[in-house]
Each structure stands twice: as structure tokens, then as C-alpha cells.
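Each remark here refers to the structure printed beneath this line.
A single protein chain has been omitted; all remaining protein chains appear in their positions.
On to subunit A.
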């Protein structure tokens, strides 16, 4: 199995509690892996810890086969209220980080149009993000992440506030984008339906350790 991330003998503690002991797992490349587990088991804390280790070049227990720039993390909570003024177009453009000049280059504009089409946002690109629905917001977060041209996308409970239809739309979109771009996706979720239908692998966290299970996700 070709893996994008290898974790070996990782211990993770938070004040007054041990979250994981001798944790060991691999995340397969170019697949969608759902990270599951009870509330409070430390799914988000684990992911943040992995990213921190990569930032600080601690490679003893956590080995990524890619650079930090090639990973985009889509956090669960974002400060986007009803009055958030930026249009979807401009919010997504925040994801371009390599350029210094404030305006977008022609090449970036082309890329942006392509990403907005890919994420079904083209016809509402001028709409303020604050006025957009939950599903539209999640697609905008995804589109913003794609601007950085990542190899690995990590989504934290992206479907938590969505209705059933939007959930399935988002997951179908994710799998399509994963295939066309050759991405690897880590998706933290509780939703058994989604895991059953879309996951290629499931990393189940419990009892301070993790087990990777192969699933028959649809393509």
C-alpha cells in the first residue's frame, strides 16, 4: 500500500489525560480515509498534532511523504457570520498564497474559474459568503483549499451542519475531485451513512489506539 502518512509509536497527552498510546497507523495515498471515533476521543487533537509535528520537523513518530505546503486543513469552525461581506469569488481567492502582488495574475484567474466550476460555485461566485447556505459555504472552503493545489486535504466534520442532500452532494464532489486531481483525503466524521457509502478506508480511534479498516467506498 502506497501511504502518504505513517505514524509509529506516537504518544499524545493533553493535561490530565492520555489520548493515545503507541499509536500506529498509515494513511493510504489517493484514497478517502474517514477518521472516526467517539466524541472526545481526540480526532481533531490528533490531526492538529500531526500537522504541528510536520511544522516543527519532528519526524520521529510522524512521517509525511509530502511537504507542509501540500496539505490543506479545512477546520470545523470558521468565523463566518451572516454579515461576512466577501463574495465567494474573493473568499476562494484568499487560498492563493504564493504571490506577493495583491491582484491575481491571468493564470490565477484561469485556475480560479476552473476551481469554481469544479465545485459548482460559478453561478453564485458574486454572492456574499455570509448569505450562502451551509452546503455552499463548505464548497467555498473546499474551493479555497484547492487554490493551494494540495496533495492532501483534511476536512474536519465538514458535513456536521449540513442536511442529508447537501452531505451526499459534498461527498460525491469530494470523490470526483479526488479522482481527477489524484488527491488524498482525510475526513473526520461521525456519520455512519457517509462512511458506508464513500469511505475507501476507515481509521477508527478508540481505547488510545487506532485501527485502519478497508471499506468498499463507491467511486
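The definition used in the following text is that a contact is a pair of C-beta atoms (placed from the backbone, for glycine too) under 8 Å apart; a residue touches a chain by one contact, two chains touch by 3 or more; residues count from 1.
Heads up, the rule we're going with is that contacts and distances are computed from a predicted model.
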(message) Leaving aside the chains you can see, what is the UniProt protein name of the one that's missing? Options: "propanoyl-CoA C-acyltransferase", "Metal ABC transporter permease", "3-hydroxyacyl-[acyl-carrier-protein] dehydratase" or "Response regulator receiver domain-containing protein".
(response) "Metal ABC transporter permease"
(request) Tell me which residue among A:17, A:78, A:109 or A:214 touches the hidden chain in the full complex. (result) A:78
(request) List the residues of subunit A that touch the chain left out of this view. (result) 48, 51, 68, 72-75, 77-79, 83, 85-87, 89-91, 94-97, 99-103, 126-128, 141, 144-145, 148
